[in-house]
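What follows is a short report on a single structure.
Take a look at chain A:
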Amino acid sequence: MFRAGRSALSFLVVIGALAVLWEVVKLLGGDPNGGWIPPFQWTVASDLNMPHVWDIGASFVEPAQRNGPPLGIVLVNAGIFTFREAFGGFVFGALLGLGLAIVFVHSRLLERALVPYVVASQTVPIIAIAPVVVIWLRGGWLAVAVISAYLTFFPVTIAGLRGLRSPDPRALELMRSYASSSRDVLLKVRLPAAAPYLFAAFKVAATASVVGAIIGELPSGIRDGLGGAILNFNQFYVSGPPKLWAAIIVAAFVGIGFFALVRVAEAMFLRGRTAPSDA
Partner candidate 1 sequence: MSDSVVRVRGVDKVFGTGTDKTPALQHIDLEIPKGAFVSLIGPSGCGKSTLLRLIGDLTQPSVGAIDVNGKTAHRARLDRDYGMVFQAPVLFDWRTVQGNVELPLEVSAKDKAVRAARARAMLALVELTGFERRYPWQLSGGMQQRVAIARALSFEPAILLMDEPFGALDEMTRERLNLELLRIWKQTGTTIVFVTHSIPEAVFLSTHVAVMSARPGRILEVIPVDLPQPRNDLTREDERYFGFIKRVRERLRGRDVARPGAAEVAAS
Partner candidate 2 sequence: MSKRFAYNAPAVLVFVGVLGLWELAVRAFGIQQFLLPPPSSIAGAFVEHFDELVTVGRNTLTEAVGGLLIGGVAALVVAFAIARWATASRALLPFAIAANSVPIIAFAPIMNNWFGILSPLSKMMVVAVLVFFPIMINTLRGLTLVDQGSLELMRSYAATELAIFTKVRLPNALPYIFTAFKVSATLSLIGAIVAEYFGGSRSALGQFIITEAAFFRFANAWAAIVVASVVSIAFFLIILAIERVAIPWHTSARIADSS
């Protein structure tokens, strides 16, 4: 608990430092503010491109639209919406990824036949096929979850395959000497051995699922999530730059939050076990 508190504190310190750095850049090269005339003129640091930290903060409490609820509430709702899509995608992707890994570990033929396409699948720009998926699944958050799963199954398959192959061959021979079924071998040897690898992949997948959810929202016309919010505030950027920044900050928190959630689950599940160093 003490350690968790300390890392939360240092997290705040780093965010504070970033905010200070941000304002220092603006002080050096931003737009004139009050009586202060900055020594440089950097377009990147203008109020349009880098709104003041306090303006971004204030935008959270101001209404997003005339007579609407404050932006903060709108964005938190959008964040929850996107997180739900991402979580769905994470679960689909993790199950599919683990399932494929289990199939591949039992069949060299299927491994050789399909793994190249598992790898190649990640080179297809999903944003381009997202509209098709949305039409197939008739829109809604489920379609976005499937798009998100497309990004999440890959790390789980690859790490799962490595993890399921990781047990000491002698442990497998030991199980053979007990005449145990391949189901027992899977449950008692392979899966426990794969757990650290899987959690390392889940951490990657958690991040990927949020990216997938945001990307999936863009071409599918879903406007309730963060992807929609980013697209929306991008269109009105000139009149209110802090809103886009606020949306990005919430997106960052959803990404980091999901990652942290998996970290906590990992710490509880793998108590006392060391993670594979290269994961």
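Regarding selection, all candidates are chains of the complex that A comes from, given by their letters.
The rule is simple: a residue touches a chain if its C-beta (ideal position, glycine included) is under 8 Å from a C-beta of that chain, and two chains touch if they have at least 3 such contacts; residues count from 1.
The structure displayed is predicted, hence computed values, not measured ones.
What touches chain A in this complex, out of the candidates 1 or 2, is 2. Contact residues of chain A toward candidate 2 in the complex are 7, 10-11, 14, 43-44, 48-49, 109-110, 112-117, 120, 122-129, 131-132, 135-136, 203, 206-207, 210-211, 214-215, 218-219, 226, 230-231, 234, 237, 241, 244-245, 247-248, 251-252, 254-256, 258-260, 277.
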